[in-house]
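In this view, the complex is presented without one of its protein chains, the others remaining in place.
To keep things simple, chains are lettered A and B as they appear, and every chain counts its residues starting from 1.
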Amino acid sequence: MAIQQKTNKEIFLNGIFNENPIFRLALSMCPAVAITTNLLNGILMGVSVIFVQICANSTIALLKDYIHPRVRLPIYSLTLATYVTVIDLILSAYFPVAYGALGLFIKLIVVFTFITMRLDVFARKNTVFPTFLDAMGMGLGFLWGMMVIGGVRELLGSGTLLGYDILGFKPMLFFVLPASGFFIIGFMMAIFNYTERIYKEKQSKRRIPA
Amino acid sequence: MKEMIKIVLGLCVTCITAACIMGVTFIFTSDPKKKNEHINFEKNMFNVLGYNENRSIPADLKLYSIFRYIIIQGDNQYLGYAVPVGEKDSSGYDLLQVDTNGNFVDHKHLDIKPEKVMEEGDRTSAIKAAVGGAATVTYADMFFVAKVENKRSAFLLPAETIGFKTTIGFMLALDPLYNVIGVEILEHEEDPGLGAEIEQEYFKNQFQGKSFEKVKSIVVIKQPIPDDYLKFLEKKKWRQGEYSEQEIKAMQQKYQDSDINAITGATISSVALTNGIKVAVKKFVYRVKVLDTIIMNKQIAVAF
Partner (left out) sequence: MMNAQSEKNSISNCLHVSSAPHIQSEVTISKIMWTVVVSLLPPLIISIFIFGFQTLIITLVSVVSCVVTEAVSQKMLNRPVTIKDGSAVITGLLLAYIIPPGVPWWLPIPGAFMAIYVTKILMGGLGYNIFNPALIGRAFLMATYPVALTSAWLAPIRNGSIFTYMNANVDAISSATPLYVLKHYGMAALIEKFGSMSVIYTDFFFGFRPGCIGETSAFLILLGGLVLLYKKYISWHIPVSVMGSTALLTWIFGGESFFTGNPLVAILSGGVMLGAFFMATDYVTSPNQKIAQLIFGIGIGALTVLIRLKGGYPEGICYAILLMNPVVPALDQWFKAKRFSEGATQ
C-alpha cells in the first residue's frame, strides 16, 4: 500500500499541510466558523481535538485486530463518545471559563467527520506509532487552522489577541460574525492552492535538467 | 451464528468499558463541577452587588431566596410566596398565600429541605402538597435578599424584557430603600456592535446609584455621554486608586439625576432595557411592600 511507504515525517506533516482538515479537506467547518471568534477558543478547541484524536486513534490501532469489520463504525462512535465525554467532564470541572465558551461544541467533537475519517482510513490499517503520529499531525493541522481563523477574527473583529488590547479599536466588526469564518477559510484555501502551484512548478523545473 | 456471538460480545465489552471510563470520570468530576456552577452563579450576584477585587465580600453576607407562585383554586387566583423561615440558617420554608388585592389568606409550612429548595420540581410539588386539592400551581419568578450583619443590605432580582430581537435577561440589585445598586446583563441576542453594547460597562453602569424616585420616571436621551462620566463608568479600565471614595461619591452625586444616554445606533435596545428595568423595579417594589406588610402584621418569623 502506498500509505505504508511514507516515512514517519511525511505521515506527521501530512495532516498539517497536505491534508489539512480545514483548509484542504474542508471538513468540520461547523466548529471552524462557529467558535473561532477569538484566539483562545480556537486554541482550546484545537487542544481538545488533539486529545480526542490521539486517544481514539491509538485505541483503535491497538484494538484493530479485535474489532469486527461489520461493526467498526459503532465502535468508533463509542470510542469517540467516551473520550469526548471524559474531556467534557474534565473541562466543565476544572476549566469552567473555557467550558462556558465551548460547552456545546465539545460535545460535537463526537461527530467531527475528520476524526472518524482518520480512524477508518488510517488507524484501522496501521500500527500504533504511525497512527499516533498521524493523529498528532491531523490534530496540529486542525489546531493551527483554528488558531489562524481565531486570531484573524479576534484581531480584526475586536482589536485584541488572547484578550489583550492590541489595536485599541475595533477595525471590522464583520469578523465577529460567523460569516467571516468562511471568508477566512476561503482566502486560506486560495493561499494553499497558490503555494502548492508554485511548489509544483519549482519541482517540475528541477526535474527537467535531471 | 458464531460470528454473531462474536459481534455481540465485542460490542458488549466495548460498551461496558466505555461506561466504566465515563462513570469513573463522572465520579471524580461531579463535585468540582457543581461547585463551579454554584460559584459562577454567586459570582454574578456578587458582581451586581458591587463586590469585586477592590471591594471584598463581607464574611457574614447571607443570601435568602424567595419564590413567587401563582395559585389558581377554582375561580380564585392567589399569589403564593415561598419564604425561608427560622433563625440564622434558614431551617425551613413557609408558604404565604396572598390574594390579588394584597390581603393575607393563608400561612402553611412547606415540607421541603432547604438544600432542595433550588430544584424547581421538588419545590413545586411541595407547594402543591401544602395547598392541597385541585389547585394549579405555576412558578412565576424569584428574588434574593442579601443580609449583612443581620440587616437587609440588598434585593437581587432576575428579570427579563423584550429587546430589539429577543428577550434580554438581566439581574438587578436594589438596596433596602429600592435604589439601584447595579445591573448585570445575563443573556441577550442583540446585534453585535449595536444592541449588544448594552452589556458594556459604559451603558449598564449608568443605572448604578439611581434612586427609586428617579428610576420611576427615567427616560433615554439621545446625547453622547460626557467624557468625565464615560471614564467613571468604565470601571474595569480604572487604574489602581484612580478614584478615591470621595471622588466616587461626588461623581455619583453629580450624575445622580441624569437620564440614560442611549447607545449610538441602538436606541431601541437602550430604551428596551431601560423600560424593562423601570417596570421590573416598580412591580418588585409593590410586591415586596405587600409581602413586608403581611409579614409584619402576622408576626411571621422569616429569615430575611
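Convention: a contact is a pair of C-beta atoms (placed from the backbone, for glycine too) under 8 Å apart; a residue touches a chain by one contact, two chains touch by 3 or more.
Just so it is clear, the model here is predicted, and its values are computed rather than measured.
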Contact partners of the omitted chain among those displayed are A, B
Contacting the left-out chain: of B:Pro58, B:Pro176 or B:Pro224, that is B:Pro224
Touching the hidden chain, out of B:Lys6, B:Arg68, B:His107 or B:Lys165, is B:Lys165
Answer key for B:Gly23, B:Pro58 or B:Gly265 versus the chain not shown reads B:Gly265
Chain A residues touching the chain left out here are 172-174, 177, 179
Per the touch rule stated above, chain B touches the missing chain via residues 164-165, 191, 193-194, 224, 264-265, 268
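The working rule: only the chains that are shown with their structure count from here on.
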When centres are defined as mean Cα positions, the distance from chain A to chain B in whole Å is 40
Note: in the complex, chain B contacts chain A through residues 3, 6-7, 10-11, 14-15, 17-18, 21-22, 25-26, 28-33, 36, 39-40, 192-193
Listed in rising order, the residues of chain A that touch chain B in the complex are 66-68, 70-71, 74-75, 78-79, 81-82, 85-86, 89-90, 92-94, 96, 100, 170, 173, 176-177
